[in-house]
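And then subunit A:
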Amino acid sequence: SSEQAGGEDTSASEAGCKSADVRLVGQVRNESNPYEASWLAGGDAFAQSVGLKQERLTYDGDSTKQQEQISQLLAGDTKCLVMNVLPNGDSDTPPIVKGADQAGAYLVTQWNKPADLKPADYKTWISHITYNGVESGQQIGDALATAIGGTGGIIALQGILDTAAAKDRFAGLEASLKKNSGVKLLDQQAANFSRAEALTVTKTLLTKHGDNVKGIWAANDDMALGALEALQQAGKAGKVAVVGIDAVPDAITAIQGGKMTATVSSDGTWQGGIGLAIGYCVATGKLKVADIAADNRAFFAKQFLVTKDNAADFAQPKSNPADYECGNVFNRVAGPLT
Partner candidate 1 sequence: MSTPVAVRPATEPATVKSGPRPVERLTGFMPLIALVALVAALTIADPDFLTQRSLTAAARTAAPLIVLAAGATLVVLCGGIDLSIAALASLSTVLLALWLPDLGGLATPVVIVVAAAIGAVQGTAHVLLRIPSFIVTLGGLSILSAVALVVSGAGTVRVVDDSPVKWLDLYVAGYVPMSFAVAVIVVALIAVVLKVTPLQSWISATGYSESAARLAGTPVDLVKIGAFCVSGACAGLAAVMLVSRQFSGGPTMADNLLLPAVAAIVVGGTAITGGHGSVWRSLAGALVVTLLRVGLPIVGVPSAYEQILYGAIIVVAVALTLDRSRVSIIK
Partner candidate 2 sequence: MSAVPALEVRGLVKHYPGVKALDGVDLIVRQNEVLGLAGENGAGKSTLLKALVGLVAPDAGEIYVRGEPVKLRSVVDAADHGIGMVFQEQSLVPNLTAAENIVLGSEGAAVRRGIYRWDAMRRLAQEQLDKIGSHIDPLARTDTLTFAERQMVEIAKVLRIEERSQHPPVIILDEPTSVLESKEIETLFAQIRRLREFASVVFVSHRLDEVLDVCDRVTVLRSGQSVGEVATAGAVPRELHRMMIGSTGSDDHYHENAAAPVTAEQPRLSVRGLSGKSFHDIDLDVAAGEIVAIVGVHGSGREDVCRALFGAEPTTAGEIRMDGKKIDLPNTRAACAAGIGYVPAERKIEGMVGSMSVAENMTLTKQKARCTGPFVAPKKQATLVDSWIRRLSIRTPNRDTAIGRLSGGNQQKVVLARWLVGGDIRLLLLDHPTRGLDIGARSEVYRLMRELAASGVATVLLADSLEEAIGMADRILVMNDGRVATEVACPSGGKPSPLDLVKEMV
């Protein structure tokens, strides 16, 4: 037996592909939630701006299906392949990276990766983009503390327990709790980033802790919106502060309407476009991987705390073509991944 049948010689030629030869692939979990839908829309917008089409792949939040799609994709023509991938979990990143590296496909990953896996060690894994979950968890934690006047009980709705995003954000909350010693974490439950689960869990926690609950910290906006419904059904709408993360349109509306306190923007439209843009620039030779600053190979993107004051600015997600010019692709770097 011999190793690696499929692979041809894959020393990634940084020589430029023709723009028309570039194949753009965006892969997210599904098309049935607003965040990922906006991601794919952003990807489409970018592809259109360079006269191409984005191939959309979705894997239903199913890790194995994601791997299966990637390996099938890499078994095809990979010469000018650019992938902007949202790995389902940390553990899904290494095989994707290794596969792309072997096949010489240009890869940008977002959100999830194990800490010790670094783009800098690979030739065609150009960049990893994420938001600082600890920071966002802390920011909304602080905003929540302020909203309830610095003292009182809160409950926390966690995301899918085995994801880095859920863990980081919760770590941020814990940091915030340390700072705001008046705030007490009454309870924390997993609601798996799901609106429906958040609804039931919140209702239960509300009966458990009654009027002691002054605030609800949710690890994403979907759960925050579920919590809002629960409050409404419990007749407590407006009496309990709610914060989330992601800045999905409904959450912005809720903030504008005063129902929600704060969220943190993670710009799905931009993410969908920028991953492809970076890959496209490298594939067409306008950018050289070697030239990319080490800090830009794995970075936190800028995020903003959204409150009632600035919510209007985030109401309409817009993609700005200027962001995608090869000189500007790293404009939103907030700092290297730590």
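Please note the rule applied: a contact is a pair of C-beta atoms (placed from the backbone, for glycine too) under 8 Å apart; a residue touches a chain by one contact, two chains touch by 3 or more; residues count from 1.
Candidate selection criterion: all candidates are chains of the complex that A comes from, given by their letters.
All values reported here derive from a predicted model rather than from experimental measurement.
Note on subunit A: across the options 1 or 2, its touching candidate in this complex is 1. Residues 1-6, 30-31, 55-58, 60-65, 67-69, 71-77, 89-92, 94-95, 98, 114, 116, 160-162, 164, 167 of subunit A are the ones that touch candidate 1 when the two sit in their complex.
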